[in-house]
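Okay, structure first, notes after.
All protein chains of the complex are present and in place, except for one that has been dropped.
A, B, C and D label the chains in the order they appear, each numbered from 1.
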Amino acid sequence: MNYYLALIVLLPVLSFITLLIFGKRMGEKSSYVSIAAVLAGFALSIKALLYVMDGGHAKIAFTWLSIGNFDVTFGLLLDELTAVMLVVVTLVSALVQIFSIGYMHGDKRIGWFFASLSMFTASMLLLVLSPNFIQMYIAWEGVGLFSYLLIGFWFEKKSASDAAKKAFLVTRVGDLGFVIGLILLYVTAGTLDMDKVFAMQFAPVVAGTISILIFFGAIGKSAQFPLHVWLPDAMEGPTPVSALIHAATMVAAGVFLVARAYPLFEQSPAAMQFVAVIGTITAFMAATIALTITDIKRVLAYSTVSQLGYMMMGLGVGAYAAGMFHLFTHAFFKALLFLSAGSVIHAVHSQEIFDMGGLGRKMKITAITFTIGGLALAGFPFLSGFWSKDEILLGAYQSGHMAIFWIGLLTALLTAFYIFRVVFIVFLGKPRGHHSEHVQESPAVMSVPLIIFGALALSAGLIGSPLTGNAFQSFLTGGHGAEHHPDYMVMGLSGAVALLGIFAAWLRYGTRLLPANIISKDNLIYKLLVNKYYVDEFYYKYLVKPTHAIAQFAYTFDQRVIDGIVNGVAWITVRFGIGLKRIQTGYVQGYALYMLVGLIILIIWSCRVLGLQ
Amino acid sequence: MIPLSYYLTLSAILFGIGLIGVLLRKNAIAILFSVEIMLNSANLNLVAFSKYITPSQASGQMFALFVMAIAAAEVAVGLAIILMIYRNMQSIDLDKLNIFKW
Amino acid sequence: MDVSISLVIFLALAAMAIISSLMVVVGRNLFNAAMFLGAYLLVIAGFYFLLSAELVGIMQVFVYVGGVVVVLLFGIMLTSQMINVRLVSALQQRVLTLVVVAALVGLLVSIFSKTSFYYISSAEAPRDSISLIGKLFMTDYVLPFEVISVLLLAALIGAVIIAREEGRQ
Amino acid sequence: MSLTQVNWMALMPEIIVLGFAIIVLLGELFMSASSKRSLGIITLIGLAAALFSLTKLWGVETTEFNGMFSVDFTANTLKAILLITTALVVLGTLKVKATLGEGEFFSLILFSVLGTMFMASATDLIMLFIALELTVLPAYILTASKKNARGAEVALKYFLLGMIASVILLYGMTLLFGLTGATNFAAIADKLGGGPIEPTLIVAMLMIMVGLGFKVAAVPFHFWAPDVYEGAPVPVASYLAVGPKAGGFAAIIHLFPIALVVITPAWAGVFAILAVVSMSLGNLVAFAQTHIRRLLGYSAIAHTGYLLVGLAVADNYGYSSMIFYFFVYSLAALGAFLVILATTEWGIGEDITDFAGLSRRAPMLAVAMAVFLFSLVGLPGFAGFMGKLFLFSAAVKSDLIWLAVIGVINSAISFGYYVTVIRQMYLVSPSTNEVVSVSKPLYFSIMLILAAVIFLGIYPTTFLSIINL
Partner (left out) sequence: MDYPIITMIVFWPLVGALLLQLIPRDKVNIIRWSTLLITLIGLAMGLPLLSGFKVGQTAMQFAEKAPWIPGIGISYHVGLDGISLPLFMLGLLLVVVTVLASWSIKERVREYFSLLLFLEVGMLGVFAALDFVLFYIFWELVLIPMYFIIGIWGGRNRSYAAVKFFIYTLAGSALMLVGILAIYFTSGLYTFDIVKLMEVGYNHQLATFVFLTFFIGFAVKVPMWPVHTWLPDAYVQAPTGGSIIMAGILSKMGTYAFIRVIIQVLPGEFTRFAPYIAVLAVISIVYAALTAIAQSDLKKLVAYSSVSHLGYIMLGIAAFTQVSLNGAVLQMVNHGLITGMLFLLVGYIYERTQTNEISELGGLSVKIPILGGMFVFAALASLGLPGLSGFVGEILILLGSYSTYGLYTIIAVFGLALTAFYLIRANQYAIFGVPPATMGEFRDVNGREFISILPLILLIVAVGVYPKPFLQYIDPAVNIVLQMIRG
């Protein structure tokens, strides 16, 4: 198994190296290499999953560095959590890459595109397979790096390169917490091997501090409040990238991190609480923002943020398996939504929903898949999103966090509303804008993945549903997770709010029943939402600008004061010389006088020193 | 005998007078004069010491004699230089010798 | 010699020495200054006789008064227009110089007065100091004697070299 | 004592120099104009012969002429240094058009060398005074040898200041004689050891220090140095920059530690003060110079300051270090002067800016100049560093760390003005690309010094063992 495990990671790496060197020459053919690698990885992942299901665990370990008695052991670790992630990552990646063949057709840097995708996938795989926090951090940053490169793939576009920069820097801020957490962990535990760390018992304060610091990393990567600002901007990248990065993999890394470090989090109720609260805030806030967004991809982006909030919420309230389950289902339906949106954008050449309309008739497959994705996201009963979201709400309910539960429920309502707002605007009604007049369905390479994802979005939830006895959850928890009885009240509530949200959206956008100006543009809340709670502005005003100001001050200080002192010393030296040379007046008798004065001074001085006189 | 300090005081005063000349006269030859005054004050010292400290030897006197010879040599060289200056600049005023400074 | 007589002589000579030297230093006329220098040198020779250093005294008269002063006068003649030039410098410089020199002389005198020259000997001078000195020149002091002759040679050549008119070729 | 008891061998180098001085002088009088060219070579031969006879005296310690003349380690090394540097000057000026007749020029140099050698060996006040005069009188004349207004001014200033210094020195000597009744250094020390320290002794010591400090150009007795370095003819300045100083230092090493041993703290302290003042003033004022030789003049004052550190230390290690430093300094300073000689011979001016682009016009001269300047700074790899290493180690050893600190800081900032020359030579483009050619003997002399500076900087061991350091 170890051999296969290594191959799963190495294949995309090899693909990356190959494409890095030959990518330019291979052009469009690059995709074959990349896709072959990831498909092979998928096959192996399935094999690994089956292996784990048989109760097998696997571990590769080698010493990465060794200083005195501090060994950092790297390797690959296969367990239930990993196996699930492997399958998700490789599957989504494979489908996205296939989709990209069509989407990226004709781009001059296509070789580099697939190389980056390969390496991105490899990083993500390495991340989930990490048995050591440092290795995880390396992979973590690798993911960050390639997302940076992929978001900035069209770097000629200023908005794209800005978005890439923002993504990198914002996640980096979160990583600071991660790094400090790792440092503290090392100092207290003396090791960063996960199994050793998890076997230890820490004081709650210590565990809490470390957990929260590590969670900061997750806040950055998983776009939790208040570091969520990068993710919507990251939609500047090519849509397949958005699908891969921002639906299934990169942003899930934060959730995975928390899940992976769960033994540590569990030692501190405060940390768990923190995670839950942050998750809830994020979920609600992003959902409200999504209500006013008119860019189709950004709606999806905020929905991603919101859903990630759900996952965190689940993890925070102790519904570990539910959180991961939502990650699992979300990966499919969100990838589906993104790719469908990509298909739409590909056709319309715009991301503004008000440039679209009536596309349902012209792009049947896309319309259907998008709607399926929307339904799954909204938590339409018995679709995948329904089961997982329900589990999380149930977890909140059962853990007694009633505020979180109700907010979660409210968020579910909003979710259903905003996604169907998009569905109705884009696919119903009349075409708006000249492109949407004559659009065509996307080619097969694009639609086939859509169909596969659609199927998954419909069905993937079943394996974690009470219908199958929460098979997913019990697999994840190694069978220890108590098989709980479905709570029909919660289930009913969540199903009901989903329907309610869809209905409300239909009222507002599907029909003309409600007036268009039901909410005033001057409404304070509306303004707040349209401006995304002014978080970006806040950062700019209180973080970016002051930093620049301080930097400018530091530079001025450096030039004027510190270097000024240095140059001043030199200047004074020279001045001294110029001043002192004046004693050489050219009048020889003056010289003699100086000599005499010197003599007198020396006589007095010497007599003093010897104590004479 | 006259106390030694009388001689010393006198020589110091003469030395001082010579110095004043050296420092104040602007004429190079006058400075040569002043230097001679100083040299003789030193010689006075020597002879006085010879008398008071080592009357049985003549080392102080010897010294004084050598100094006289040296003084003669210096005067010769000095005068030669002054003559050359005069020839070059038609002046031996020290204040006019002011090319080299700073 | 009686102490009081020699003291009178000393004081008289001292007064003459100081006056003549002052005249050299402050006199306006260079020629007069040369004359007073001659007088000064003679007075110093007088001291030498007082100090029973007859040979030194004689040499003083011959070498200085006869040699140096004549040479100096010769120099004055050669730079004839220079006799009545400005001899003394500006007031500021004068004051400064006087202060410094006074300080030095005061320092010297006060230090001399505090010093006990503890090797003072009351031994009698040898009767024939001249022949003693002559002998010393040829024995103990033969090296300086030789060297000073080289010195005089060098000075002579040097003086000739720079004093001669240009255009010898 | 009779002359037959004298060990004439001890005087051999001096006798040889004197003989050659007279031969050269006579040659000037009686030889034909064309054959006068060979007088330089004769001078060289004389110096070489003197050096050779000096080697015969190596390790000899003797005092002759009733304690007036002593041959010892200090005297021998400084004489050797003097002879070597003078020989290099003479070698460099062989083909250079002298302002005087060759014979006059070389014989005056030899007379001055002779005086310096006597100074180095003098152990008696009378002898010292005479020797000093013998050193400076020819120097005055040499300075004046250009017979123009500039030369005359410099010569007169040098002469007047020198006379004043001499008189003060003499006055101090008379006081020392009065205190002890002796003129011989050893006898003086003997007598002084028996009584209390009199204030007059301090006065005597300081007045002597004025005279000798003047010779080595220590602040505040340095005023002649920049003028003479700048105004004297280049060959003369080259000689004056190094040779006569050897005598001054030898006299100091003989007089103060031997005769004035009872007041060692006083003069060591004064030397420390003079050292600090000299190096600081020299270095600072050098920053303000634009004339290369004047710059070197101030740098020489600064180097006197460094050298005085060895005296402030007041032990044998200090003196030996000082002698070693003196040698390496002399080499570098002389080298720099010879390079200037080469450039002025070619008609290049003496402002620092006149050296612009010398590295293109005369690469080897520029390299040599740069190396000499680096050595003067005391950068490792060149002789100057080894010199400073020993000098400052002497200071540190005697707990004069503060002095060493001031010394090294001074060395570091001194680069600031040396570099202006290097900058012109290497970083600035020349106004003309005309190649400078140098007469063979001068070139040879410079290269010899260059090799010595580098060799002593890398492997001074052999030389150090010669001077017992």
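Here is the rule we go by: a contact is a pair of C-beta atoms (placed from the backbone, for glycine too) under 8 Å apart; a residue touches a chain by one contact, two chains touch by 3 or more.
This is a predicted model, so every value here is computed, not measured.
**Student:** Could you tell me which of the visible chains the hidden chain touches?
**Tutor:** A, D
**Student:** In the full complex, which of A:179, A:504 or A:578 touches the chain missing from this view?
**Tutor:** Answering carefully, the residue with contact to the hidden chain is A:179.
**Student:** Using the touch definition up top, pick the residue from A:354, A:555 or A:571 that touches the left-out chain.
**Tutor:** Of all options in A:354, A:555 or A:571, contact with the hidden chain holds for A:555.
**Student:** In the complete assembly, which of A:107, A:162, A:266 or A:536 touches the absent chain?
**Tutor:** A:162
**Student:** By the contact criterion defined above, which parts of chain D meet the unshown chain? Give residue numbers in ascending order.
**Tutor:** Chain D touches the chain not shown through residues 374, 377, 379-381, 385, 388-390, 392-393, 396-397, 401, 404-405, 408-409, 411-413, 415-416, 419, 422-423, 426-427, 459-461, 464-465, 469.
**Student:** In the complete complex, which positions of chain A touch the hidden chain?
**Tutor:** Its contact residues with the unshown chain are 63-68, 70, 134, 137-142, 145, 152, 155-156, 158, 161-162, 164-165, 168-169, 172-173, 176, 179-180, 182-184, 186-187, 547-548, 550-552, 554-556, 558, 562-563, 566, 570.
Note that only the chains that are shown with their structure count from here on.
**Student:** Which one of the chains is closest to the middle, using the mean of its C-alpha atoms?
**Tutor:** Here the chain at the core of the arrangement is D.
**Student:** So which has more C-beta pairs touching, A-B or B-C?
**Tutor:** B-C
**Student:** How many Å are there between the centre of chain B and the centre of chain D, using C-alpha atoms for each centre?
**Tutor:** 26
**Student:** With chain centres defined as C-alpha means, what is the inter-centre distance between chain A and chain D in Å?
**Tutor:** The answer is 78 Å.
**Student:** Can you tell me which residues of chain C touch two or more of the remaining chains?
**Tutor:** Residues 89, 93, 97, 100-101, 104, 107-108, 111-112, 114, 117, 119, 121, 141, 144, 148, 151, 155, 158-159, 162.
**Student:** Of all residues in chain D, which are in touch with two or more distinct other chains?
**Tutor:** Correct list: 126, 130, 133, 137, 140-141, 144, 147, 155-157, 160, 164, 178, 180-181, 199, 202-203, 226, 288.
**Student:** What kind of graph do the touching chains make: line, ring, star, complete, other?
**Tutor:** Complete.
**Student:** Chain C touches which residues of chain D in the complex?
**Tutor:** It comes out as residues 1-3, 18, 25, 64-66, 68-69, 100, 104, 107-108, 111, 114-115, 118, 124, 126-127, 130-131, 133-134, 137-138, 140-141, 144-145, 147, 155, 178-181, 191, 195, 198-200, 202-203.
**Student:** Applying the document's contact rule, which stretches of chain A touch chain B when the two form their complex?
**Tutor:** 581-582, 584-589, 592-593, 596
**Student:** Hey, which residues of chain B end up touching chain C in the complex?
**Tutor:** 1-2, 4-10, 12-21, 23-27, 29-30, 32-34, 36-37, 40, 43-44, 47-56, 58-62, 64-66, 68-77, 79-84, 86-87, 91-93, 95
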